[in-house]
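Missing here is one protein chain; the remaining ones are kept as they sit in the complex.
Lettered A and B in written order, each chain numbered from 1.
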Amino acid sequence: MPLSVEIRRVTKRFSDVAAVNEVSLDIRRGELFALLGPSGCGKTTLLRMVGGLETPSAGTIHIEGIDVTEVPPHLRPAHMVFQQYALFPHLTVADNVAFGLRYKNGGRAGWSTKVKEALDLVRLAGMEKRLPHQLSGGQRQRVALARALVLEPKVLLLDEPLAALDPQLREEVQVELKHLQRTLGISFLFVTHDREEALGMSDRVAVMRHGRVEQVGTPAEIFERPATRFTAEFLGATSFFTAEVASLVDGVATLRLPAGLDLQVPRPDASLRPGDRIDFVVRPEKLRVRVERPAEAEMAVVPVTVEESIYQGMGTTWIVRGPAGERFVAWEQNAASVLDEPSALRPGGAAFLCWHPRHTVVLGGGGDA
Amino acid sequence: MRRRGTWLLLLPTWLVLGMFFLVPLVLTLVLSLRQRGVYGGVAPIPDLGAYVTSGSFLGNYARSFAGIYAGIGWRSLWMAVLTTALTLAIGYPVAYALALRAPRRWKDLLLGLVVVPFWTSFLIRTYAWMFLLRTEGLVNRLLLGTGAVDRPLEILYTELAVMIGLVYGELPFMILPLYASLEKLDRTLLEAAADLGAGRVSSFWRVTVPLTAPGIAAGIVLVFIPSLGQFVVSDLLGGARSMLLGNLIQNQFAVARNQPFGAALAFELMAAVLLLLLAYAFYMKRKGEEVLL
Partner (left out) sequence: MNGPVSAGRWSRRVLAVHTAFIYLFLWVPIGVLAVFSFNTGRQTAVWRGFTLDWYHRLLANEALLAAVRNSLLVAALTTLLATVIGTLAALALRRPETPGRGGTLALLLLPMVIPEVVLGAALLTLFGALGLRLSLTTVVIAHVVFSVSYVTLVVRARLAGLDPALEEAARDLGAGPFETFRRVTLPLIFPGVAASALLVFTLSIDDYVVTSFVAGVGSTTLPLHVYSMLRVGVTPEVNAVSTLLLAGTIVLIVAAQRLMRVSSSEGDRT
């Protein structure tokens, strides 16, 4: 499949700090792609470089196969929806949407039709004469979308598209944006710091940290198989284990925990060697805390002490301590009402932390988070 | 993107302020080092070496620190300090009431009533007091009418009149910066102080005043500088005896025709002002505040 955006070893330095450091990414045609990371990770700078609002210090950017690294913003087939929308406060909705048409080839002839089509697309027909401050937050966002889309970009760039909206509106707008993207068939590249947003909206996600890409994958891939400790933590996993690879037989690795417990893990990382010291993570919802040692032989089990339970309605979070004092967090859905079936676990009491070995995720480098 | 041309936008400013501000200041400095000619103007210097080594070039400055001129200098300084102190004492409560007590819908009007005098001609505002204070003026008419005095008071052409005129003229310049900093004051801090047991007086001195210190500093600078150099108020409301530094400078240029001496006085005035400004800038920098001027 041809690529919509190709980012090759792009670096952006502000004075001496590399905000974006040797990033390479491919965004396919018709893809909803998220750049996810904490503030200051370089995701917005990367987006602005694709839009042409910043020039890379090194590296190249291609859009639809054409090198646009030095091309000014408006000559790229990529347009931007700004975080606070940046609607011109002195212009009406229609004039805002028509703003860029003036600089496109072709006369004024088609303007009004194009503006009307764009406003229809975002369901703002009839609002042409309003000024930005007379609109609700959601409407403003749709004007910003129409203003960019009327120029028929091949890539739409969105900077934190949901951040300026009321929380109640966000879910609705997520669905709308996804729908819009499917209708248009162009690619959307958006920036977010919110993992729910990235998981719920995108086809693929790039997790960024300190100006570098930590991992690229589908939402399920980055969620279930984080490659690094940072990605795992950013997506809410907090139980990390250290182990030694005891043996490798027929694609099954035996991992030995410091407490002397052995653990059989299928599908190990191909690079593992016996004797390696490795880190692995298990997501909280995959962990169980039990008073009795579970009967199933294949379950991984670590004896722990219960430190705290946090009742959260839909589920309960258990904070437990391992044999060497390590802190693990498990989350269990409250499938039955705790009023009917109170837990036998008590803070300070002994328990067993267990999980199915296939939920063991061995982490690669960059695990110094 | 468009970086190369920006200095061109500054060119007119540099030309105007360089040619008509910096150059004149340098010329004035040079002038202040010379002596008056016999018929006004500037005396030629026959021997530059001797002129410098004999210290004659500082003659004007030396003269300004002696005799009646020193007295005028000190009185100007004292009047400026007094004006600043009085406007601060009178203005702070007004700014406080305006920022923290005034009902919201009156605020704009009340603020406007301070802003308008801020921009209004100093001349006319001074004239208003000439009109009120003169012997047959309204103040005396009221005092006589109520029987408070049996002979009209001689207020106009005294130092008291100058003081009234200065405080009246400068008060808006004190209230506005104070208002700006009081308006920014986070009210929950006052609630926190009360919650922690501070009484009204104590929370005023321990929370409000320190937090509005930048506004106080700005107000002091804005009032002190013009008071120190002014000459309209003392000329119109003061008598012959209330000559201040500003009048003295103006006199040297307009009447006495001793421009070198006037230039030296102007430079001393400017040095005093710049010292105060430097102190202010350092203070604001240490506080991490934006310089309000």
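Keep this in mind: a residue touches a chain if its C-beta (ideal position, glycine included) is under 8 Å from a C-beta of that chain, and two chains touch if they have at least 3 such contacts.
These numbers come from a predicted model, not from an experiment.
Although one chain is omitted from the display, it touches the following shown chains in the full assembly: A, B. Only one of the listed residues, B:V115, B:L160, B:L211 or B:A256, touches the absent chain: B:V115. From the options B:L77, B:M130 or B:A180, the residue with contact to the unseen chain in the full assembly is B:M130. Check B:G59, B:G73, B:P172 or B:G238 against the missing chain and you find that the one touching it is B:P172.
For the chain missing from the display, the contacting residue among B:G59, B:G73, B:P177 or B:P226 is B:P226, taking the whole complex into account. Touch with the hidden chain on the side of chain B covers residues 1-3, 6-7, 9-10, 12-14, 16-17, 20-25, 27-28, 31, 90-91, 93-94, 96-98, 101, 103, 108, 110, 112-117, 119-125, 127-132, 134, 136-138, 140-141, 168, 171-172, 187, 190-191, 193-195, 200, 203, 221, 225-226, 228-232, 236, 246, 249-250, 253-254, 259, 262-263, 266-267, 269-270, 273, 277, 293. Chain A residues in contact with the hidden partner, per the touch definition given at the top, are 51-53, 72-75, 79-80, 82-84, 86-90, 99-100, 102-104, 132-133, 147-148, 151.
Here, only the chains that are shown with their structure count from here on.
Chain centres here are Cα averages; for chain A and chain B they lie 59 Å apart.
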